[in-house]
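With one protein chain held back, the other chains of the complex are shown just where they sit.
Our next item is chain A:
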Amino acid sequence: MPSEVLSDAPAAITTPTRSTAPARHLIEVVGVEKIFGDVATGHRALEAINVLIEEKEFFTLLGPSGCGKTTLLRMIAGFEHPTTGEIRLQGRDVASLPPRERPVNMVFQNYALFPHLTVSQNVAFGLEMLRWKKPDITARVQETLSLVKLSHFANRKPAQLSGGQQQRVALARALAPRPQVLLLDEPLSALDLKLRKEMQFELKRLQRETGITFILVTHDQEEALAMSDRIAVMNTGRVQQIGTPEEIYDHPTNRFVADFIGEANLIPGESLGRRSDAVIAIRPERIEIAGPGVTPRITGVVDNATFLGSDTLMEIIVPGIRLRARIRGAAKLPQGKEVGLVWETEAERELLD
């Protein structure tokens, strides 16, 4: 074996040594901007990104297609480099570290399993590259395969597996070296709805059992709300808001977040007697029909009502806007009937942009 090959192989996943200031966050993305191509004329995929991610956190990057989620994830993995700004891992700038020297593993969007290797060979790949001993590899592969419930498929090739099973192999392969951070790029997008729900649960369990920090990329807001400890909502290359699912849902800080997460009625400020440059966001489930003797906040005309089983989705036309309201139970209101609407003041969110 040529000595140069040996010398540049790490003996184990190297933990970046801490710099003088103690790191408070596992990952710090500081002032990152990414321009593809020429700096002057190229496409700006990300700008002014600041994200702090804690140890053992389930963190999600959520946003519509093309907003730069994958680009940010690939920068943490080491496949792209920031045009300006810094990415720190445990307080250490990792700009100069290639992917193979980062204690970070990735689950690729379409899995990218090695087609010529069996399931267990795929899972063993990272460990072999790290030059683990044979018995240790065997033990870790078995352990990881049972973690993702694939022990019976150890000797199959990826082509002989279903999409869901391939997904688990990709997870096992990335988890086997026990990285500090696991990056997942839309891991569930190729699965059908039922399987996706199952896998959401599985991912949560894996994260709990391994204690590894997960960074998930998705454009599915339900998925993000269901799984994450914290979410960064992104749009057009910028982070719009970072917070827990509850914070993001109940306290959106701008129009984009209010509209993108769940459903929101955006009412111009002046209709409610508020600042004219503001927009008031109200979730449909917070709106109720005003009973007799209650002063409505706003009145409108019923356009249609759809009974959804546990509640009724109503569309109400108020001058200038169409409001959506989710009323508990069956609300039997004919089209064209005038109704008054009420909600608690704390359900209103005043948004300035």
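Rule of thumb we're sticking to: a residue touches a chain if its C-beta (ideal position, glycine included) is under 8 Å from a C-beta of that chain, and two chains touch if they have at least 3 such contacts; residues count from 1.
Just so we're on the same page, contacts and distances are computed from a predicted model.
J.: Of the candidate names "Anti-sigma factor", "NAD(P)-dependent oxidoreductase", "ABC transporter permease" or "Septum site-determining protein MinD", which one corresponds to the UniProt protein name of the undepicted chain?
T.: "ABC transporter permease"
J.: Specify the residue from the set A:Q90, A:N105 or A:N265 that touches the hidden chain.
T.: Selected residue, touching the omitted chain: A:N105.
J.: Specify the residue from the set A:F59, A:F125, A:F153 or A:F214 that touches the hidden chain.
T.: A:F125
J.: Touching the absent chain: which residues on chain A qualify?
T.: Within chain A, the residues that touch the unshown chain are 2, 5, 8-10, 13, 77, 79, 98-100, 104-106, 108, 110, 112, 114-116, 118, 125-126, 128-130, 155, 157, 173-174, 177.
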